[in-house]
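Dropping the structure in here first, questions after.
All protein chains but one are shown in place.
And then chain A:
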Amino acid sequence: MTQQQASYGFWRAAGKRLWADKLARFCMAVLVVYFLVAGAAGMGWVAKDWNEEVGVSYANPSFLGDDYPNPQGKNSIISQDVLVIDEKQKAVDPLAPYYEEIEKNAAAYEKAEVKPSWTLLLGGDKWGRDVLDKVIKAGQVSISIGLASALLAVFIGTVLGALGGYFGGKLGDLLEWFYNIFTSVPYILLVLAFAAVFGKGVSTVILVLGFVGWTGTYRLIRAEYIKQRGRDYVMAANAIGASHGRKMFVHILPNVSHLILVQLSQLVVDFIKAEVILSFLGLGVPTDSVSWGIMINEVMPELVLGKWWQLATVAVVMSTFVVSFGLFTDLLRDALDPKASRR
């Protein structure tokens, strides 16, 4: 009971430290908005129709108005030729006698034709998709990949680090060997090698980033377990006959959990950045889905045509998220682990 209270006290104190910082509160507010929107997109409440053609190709953003030059827009100088079938053509057209029948049959399947709009709130892309919807859906994909892969990496790193640090000896040597192998190949090269083998797809990206990115957490947690395993409270747990597993995960783990949280937060940012680059190179999220990296991949030909709104949207949305998350991680580290040096 007393232990629980002490633990509660630590988190509460850290929470207070974090809350006292105005910047931290601001970052948290931004992040909450992002996570709510991403959650809503995940549930299908918003941006469900991101893949629908709702506007003309490269529809102008509303604030530019529909008279901003656009070959497909309202002010277009190109007009569609309407093919008129006159008597002369009907004479040579073998289908001519059936036209009425065809039209009657077609009427049964008639759909209300949605007229693509000239302008969209933040503009449209090449296929007339709404950039706002796209960036929300892309955010949901990118953020969930970042979170899931960070959870996986932190899980692997924590378990291996706990085993290596707590037991040491032969097992520790084996895990150190593992660590040396994974760190001797440059990080991004290892990611690409894994991506080459496992192919494309959202779940693959999560697995690849998770399997490659656990080394930092492992190092940290291992060092922490080596430090903690000789402490009095572990001896006390030993004296009352706690099993190894219980000592490792019930007694020691809560005492290093703040470090795990900071690691998790750091890795989410890193992995979102990595996912963006992988998707941009065409090795991450498949192109029938959308992520921030895929959106940036699409903008290069758009820029040449002078269509800057998709880039501007994705740049602002992504950078705001990454900057807020990065700052939040720094502040979280300060609040939870005041002794750690900041670089």
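By our rule, a residue touches a chain if its C-beta (ideal position, glycine included) is under 8 Å from a C-beta of that chain, and two chains touch if they have at least 3 such contacts; residues count from 1.
Keep in mind that, in the parts below, contacts and distances are computed from a predicted model.
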Hidden subunit of the complex - UniProt protein name among "PA2779 family protein", "Phosphonate C-P lyase system protein PhnH", "Xanthine dehydrogenase" or "ABC transporter permease": "ABC transporter permease"
Contact with the hidden chain (one of A:Val185, A:Met235 or A:Val250): A:Val185
Selected residue (touches chain absent from view) among A:Trp11, A:Phe198 or A:Phe249: A:Phe198
Sites on chain A contacted by the missing partner chain, in the whole complex: 177-178, 180-182, 184-186, 188-190, 192-198, 273, 276-277, 280-283, 293, 296, 299-300, 303-304, 311, 315, 318-319, 322-323, 326-327, 341, 343
